[in-house]
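Here's the structure we're looking at; comments come further down.
What follows is an incomplete set of chains from the complex, kept in their original frame.
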């Protein structure tokens, strides 16, 4: 464990950005102030919470980290105040979100390995940590989870966590492996954003009139 | 812990009322008998279950308390039988639900403090205990969670749990603090019901034509 300090800072940035995205979704769904704050919090801490529950790491991580909750609350507050401005700054949000995705994927894999999970499970837990906050957000807002439908998002987290596990298996130290894998995750996500790459859909092909 | 006996009785009343509200929602969604019983149970025990999972208190509280399950089953059965009558007695249900909210908020905060959580987390766990049964109810019935959208409900639980933590910090004994805080929660919720107060919505303002 013991990630580099830059990683700690990045993880709080990720938390903040996820909370903003959650609060924006709640605002779009016409929720009241408590709902906005709650969805912001759940989006920020939800992925790591599900990971901790599955691995049996209790109490879940943010119980002992009030700073995490404060950051989520700040993210929700910023979303409320800056709502009109954010629409025009959606680009910045997307890039910050990509950074959060990259950091959360590696942190999640790290936490799973530290809890003794095999590498395959750790890779999966990386993706869970990075994406299930968003899944909870969409379930609570009664929308079909976005990350299950669109874009190279969860896939980037999976690959990044896999790179991390692979580098560790190849003998790299935790610090450099984490940084390299996070950069790889970010690069994949960035490529998907820049070139509008999407995961293949595999549903039945539709005729021209469909 | 060791709440006053009046508290134990009130908590079972809260459980019963929450089960009734869950079963009524399931009936409205055209579920079969198993679905009605299941949603009644989940609505009753769900908030405390999520609290226990987050805090790492296992097994979750109702595993060792068949009476809780029996009370939820009774609530669901009453909802089925009394369905036509309940519509005209909605007022009684709303007041009983307010009592359940007040008791569950304090019980939840108590349980979190007993599990060693810091005060801020305990206040949050009070609100989770009081409201997440309803959130699960609405998610399972494929509705946007009511408590995230409407009325001073979760807010009352948050304030009540905060009052409880504050009174303890001020040196009050558990029993009187719990009773005072539950009354405060109930009073806030009662005021919201009587004067139709709602939490502020913070979504973008809509023009006259929206």
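Order as written gives the chain letters A and B; numbering starts at 1 within each chain.
Note that a contact is a pair of C-beta atoms (placed from the backbone, for glycine too) under 8 Å apart; a residue touches a chain by one contact, two chains touch by 3 or more.
Since the model is a prediction, treat every value here as computed from it, not as a measurement.
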Whole-complex copies, counting every chain including the 2 in place: 3
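As a working rule, only the chains that are shown with their structure count from here on.
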Separation of chain A from chain B, taking each centre as the mean of its C-alpha atoms, in whole Å: 30
Residue ranges of chain B touching chain A (in the complex, touch as defined): 53-56, 58, 115, 117-118, 120-121, 124, 135, 139, 142-145, 147-151, 154-155, 158, 198-204
Residues of chain A touching chain B in the complex: 26-36, 38-39, 49, 53, 58-60, 63-64, 66, 69, 80, 83-84, 139-142
